[in-house]
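Dropping the structure in here first, questions after.
Entry: chain A
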Amino acid sequence: MDAGFWVLQLLNATQFSMLLFLLSVGLTVIFGLLHFVNLAHGALYMLGAYVGISVAASSGSFWAAFILAPIAVTAIGAVLYVTLIDRLRGAGPMNQVLVTFGLIFVFLDVVRLLWGDVALSLTAPKSLSGAAEILGVSYPAYRLFIIGLGAVVMASLWLVLSRTQIGAMIRASVENEAMAAALGINVGRLFFSVFCLGCALAGLAGVAAAPIVSATTGMGISILIPTLIVVVIGGLGSLQGAILGSFIVGFIETFGAVLLPGFAAVLIYVLLAAVLVLRPEGLLPARG
Partner candidate 1 sequence: MFHQTATRTLVLLIALAGLAIYATSGGYFAREIVVEIAILAILAVSLDVAAGFGGMVSLCHGAIMGIAAYAYAILTVKLGLPNLPAAVLSLAAAAIFGTLVGWITGRTTGIFFIMATLAFGQMAYTTIFKSRWLGGDDGIGSLSRFDLAWLGIDLDDSLVFALYALVLLALVYIAAAWVLRSAFGRTLSGIHANEDRMRALGVNTVIHRARALGFSALLAGVAGILAAQHTLYISPQLLFWTVSGEVLIVVILGGLGTLIGPLVGAVLFVLLKHQISDYTDHWHIVIGLILIATVLAGGRGLYGQVEHMLARRRPAPEKPAPEKPGPEKKGLSHA
Partner candidate 2 sequence: MLEVRSLCKSFGGIRVTRDVSFRLQPGERRVILGPNGAGKTTLFNLLAGVLPPTSGDILLEGQSITALPVAERAKKGLSRSYQKNNLFEDLTVRENLMLAATAGQRKSAWMIRDSFQDPDVRETVAEVAEQVALTDLLDAPVRSASYGNRRQLEVGLALATRPRILLMDEPTSGVGPSMIEGFHKLLHGLPKALTVLIIEHDMDLAFDVADRITVLNFGEVVFEGTPEETRGNTVVRDIYLGDWQADA
């Protein structure tokens, strides 16, 4: 195991962390803002991948898929919000868990009906199909692109949240919804926008991941748990928490698989349980 090996693992861990970030940031803000537990978030990620594959197949362009898949998933999210999510906001965590668990089932079979049970893959665009030399290691350019994508989303969200009025509104509403409404913020519209943004990011993560993991009907469920862990570890509703949580989970899973095979997968649950019991507000909670 030379230095190159470790650089490779470092890059893999970063790339996985970025993917987790794209998924968890939407989930965590929805969680923090709407107090809504959306187990179907992973299913939206899966839909992003499948829609992307179809768009790419019919248009012949990866970039068309890259743009259209998040838009399609956002549209699905908007319909979900209007039909289900909004009326379940005050219904308590159990009902939310149940309904979104039901949605997982529904989306699972919808995907099987439309795309079948076979794993599908998406080819990375030509411009990113090669490998790049980084720190003396040859690394797939497409994976570097995902790292860059995550960094760009991270930076833009941070700018929006900390520098813009809508960001201030979101932060105010996470901290105190009643107060935000009293200050004249249209909380309903804000919730809707944030939910759609979360869905768009899930769709983006799906289509971005498709060239690496290939699309299967199980992908939504298998990514859901690590994403939930990121959200809980980081702290509900917190951008910094989502960033920290993504890197913790991404690095433990990647390096754990190398250093402590067998134990790493358990480690992540031990960490989750420890945070839940000792620090249920998460490591970087959004609320003071």
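The criterion applied here is as follows: a residue touches a chain if its C-beta (ideal position, glycine included) is under 8 Å from a C-beta of that chain, and two chains touch if they have at least 3 such contacts; residues count from 1.
As a selection rule, all candidates are chains of the complex that A comes from, given by their letters.
Small disclaimer: the values here were computed from a predicted structure and weren't measured.
Only one option in 1 or 2 touches chain A in this complex, and it is number 1. Per the touch definition, chain A reaches candidate 1 in the complex via residues 37, 84, 87-88, 91-95, 97-99, 101-106, 108-110, 112-113, 221, 225, 228-229, 232, 261-263, 265-266, 269-270, 272-273, 276-277, 280.
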